[in-house]
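Let me begin by handing over the structure; questions about it come next.
For this depiction, one protein chain was excluded, whereas all remaining protein chains were kept in their positions.
Order of writing sets the chain letters: A, B and C. Residues in each chain are counted from 1.
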Amino acid sequence: MSSHNMIEIRGLDSHYKGRQVLFNIGFAIPHKKVTVIMGRSGCGKTTLLRHLIGLKPSESGRVFVEGQDMGSFDEKGMANYRRRIGVLFQSGALFNSLTVSQNIAVPLKVHTRLSDETIRIMSLIKLHLVGLADFLDYMPSQLSGGMRKRAGLARALAMDPEILFVDEPSSGLDPITAAGLDDLILELRETLGMTIIVVTHELESAVKIADQMVVMDRGNLLAVGTPDEIRSSQDETVLRFLRREAEEQQVNTESYLSRLLGRQYKAGENSTRRQGGVR
Amino acid sequence: MIYLVRKLGAIALDLIEGLGRMGMFFFRVIRGVGRPPGKYLSTLKQVQFIGTKSFFVIGFTAAFTGMVLGLQGYYTLSKFGSEGLLGSAVGLSLIRELGPVLTALMVTGRAGSAMCAEIGIMRIEEQIDALECMAVDPHSYLITPKLIAGLIALPLLTAFCDVLGIFGGYLIGVQLLGVSGGAFMDGLTSSVVWDDVYMGIVKSFCFAVLMIWICTYKGYYAGLDEGNFGPEEVSWATTQAVVYASISILVSDYIITSILL
Amino acid sequence: MDRKGLELSVGVFLLIGLLCLAYLSIRLGDLQLFGGADYRVEAVFSNVAGLKEKAAVTMAGVNIGQVERIGLQDGRARVEMRINNGVKLEQDVIASIKTMGIIGDKYISISPGADDEYIPSGGAIQDTQPPLDIENLLGKFVFGSVDNNKSSGQKESGGDKK
Partner (left out) sequence: MPLRFYQTEPHQALVKLEGNFDSDTAPEIRKSLIKIVKNKGSESLKIDFSEVPNLGTAGVAVLVEVLRAMTRKGGALELVGLNDNARQMIRLARLGEIFQT
């Protein structure tokens, strides 16, 4: 295991309700870099993320954290790993019975012996960072979706994590706020040397923030490289993906017709893999 | 035929897996008692939610149940000329049976369903995942306070229910139907013994555990069977939680009665 | 809700609940919180059919204690009772088993004595009377060897039961 890799994934398969959603994924996430995992919605990005934060145990294939197999972590090992990470979920996942500042205080109250006043100042610092300092005592239900997401980011940063996982940071945000979030991610890497993993389908923001890009399609790894490498890639599917060409159009027509007309219409290989999976 | 046998096997395996999961769930919740974070405030909130806010409902239920018992008891007992036994009839049936069961059922409907829905929503909104990712044990953080609060609140609510029910029976029997107040109270005090009160308390403890366990478990694993997590799964889980909790309260009531009697 | 309000409302709940519980257990359930408020006496009966533990012990119709345990001793029934401390039993009291009402519970009635000495804690009542054996009575009535006043009532109730 090379020491400059924070996380390494090898030969990871994943099933969800008897359907295979990840096929033999393998790549490495370098230290103190921004890695963007890209792909259309439903391509397995979020599932991959759940493997990386240990919410889904890997069946075949391994996930290594600094050379240690995550599958061999006991409860304590997993807790230690999770104290080093921060996760921003797609919906923000704020606890809706607590105010914004209480939300941020949750990990601090559980893991540290800091005084209430220190915790309050820390929450304020984090909220200021994401531009929500005025909303300290709001309930999550009083915030807009974008604000909730930013508050979720503040909570993910509460424990000064070494590794930050972000699921779809810009979905549901207005363009200006989304750009602000991208800048913040870059600033975090720059100033604190955080290892950041971002899952997104927004090509523009991906290219802007990524040190390394991972392109996925239907549970398969298409390409790994710097944004420049990806852009200059010769691989057809990657190119199509980048050009957002209606690649699905033809294949989809086929599978669409087959679904409409029933069995007699022979579906293409792609579409069978997509719906068929493991029976 | 083979298909049927296979189906049976699958059902049995599912059942065992589910029971195992329920057991593990309970174990983790119990284990959470001694673990950080401090549970003072969250337990207090839950006591307020389960206890204080159920006062009105329980009081109402108890008073009217007691009144009906007074009415029914009077007409039945007066046929044998033993109206004097009304006090002991009302007291015994409330303290041994109706108090614990009614309280548990009302609390299941009022607080258990809400708990299930609350946890279910936290599940579908990834809040439980978020807790896990902060290395906070959701069992200990979310559910243990509810269990402790349930164990505190339910016996007290049951006692409140008993007293108010007896009051209701007294009101009807003595004030309305003219049974002698002394006879009512004397029948009550002489026939109720500590064992009856003890049985009521034991029952309410068991019901508290069952109710919290089932309701939070159903919420925690909302949508697990279907594999998708949405509002429908939460509402389905809530319905199931209330039904299962109520049934197990009634079944365990029979079992406890037959053991303790 | 702020913390003080929360604590107050929970406090009120706990207070009311505990009061109800205390009322049930001490006032109605006769729970003895402090030992030493009573003393033990035993009595041997030839027959205690129908008597249960926790049954009342009375004198002149006043509750003075309860039955603690019923056991067997040499083919006879040995009954342990707890008697309230304030009540002293003379050495020559008579304990008899009676029935409350027609179909009511069995209880022990102690008739007062006149002796100068009292039964100490752990002592025994010497004179006892078993409950009326209704079947026995009925048999005697059928064969006409029982006094009429007493048996007519017994016969009726016995007949009801059968």
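We take it that a contact is a pair of C-beta atoms (placed from the backbone, for glycine too) under 8 Å apart; a residue touches a chain by one contact, two chains touch by 3 or more.
These figures come from a predicted structure and were not determined experimentally.
Although one chain is omitted from the display, it touches the following shown chains in the full assembly: A.
Among A:L55, A:L98, A:I125 or A:V207, only A:I125 touches the chain left out of the display. Contact with the chain not shown here comes from a single listed residue; of A:A79, A:L114 or A:A179, that residue is A:L114.
Note that of A:E59, A:D160 or A:E204, the residue touching the chain absent from this view is A:D160. The chain not shown here touches subunit A at positions 108, 111-115, 117-119, 121-122, 125-126, 128-129, 158-160, 187-188, 191-192.
The rule is simple: only the chains that are shown with their structure count from here on.
Chain centres here are Cα averages; for subunit B and subunit C they lie 35 Å apart. Note on chain placement: the centre of subunit A and the centre of subunit C lie 75 Å apart, centres being C-alpha means. Separating the CA-averaged centres of subunit A and subunit B is a span of 42 Å. Within the complex, the subunit B residues that touch subunit C are 41, 44-45, 47-48, 51-52, 55, 82, 91, 95, 152-153, 155-157, 159-160, 162-163, 188-190, 192-198, 200-201.
Subunit B contributes residues 36-37, 118, 121-122, 125-127, 129-136, 141, 227 to its touches with subunit A in the complex. Against subunit B, the residues of subunit A that register as touching in their complex are 16-17, 50, 53, 55, 78-80, 82-83, 85-87, 89-91, 93-97, 106-107, 109-111, 152, 155, 159.
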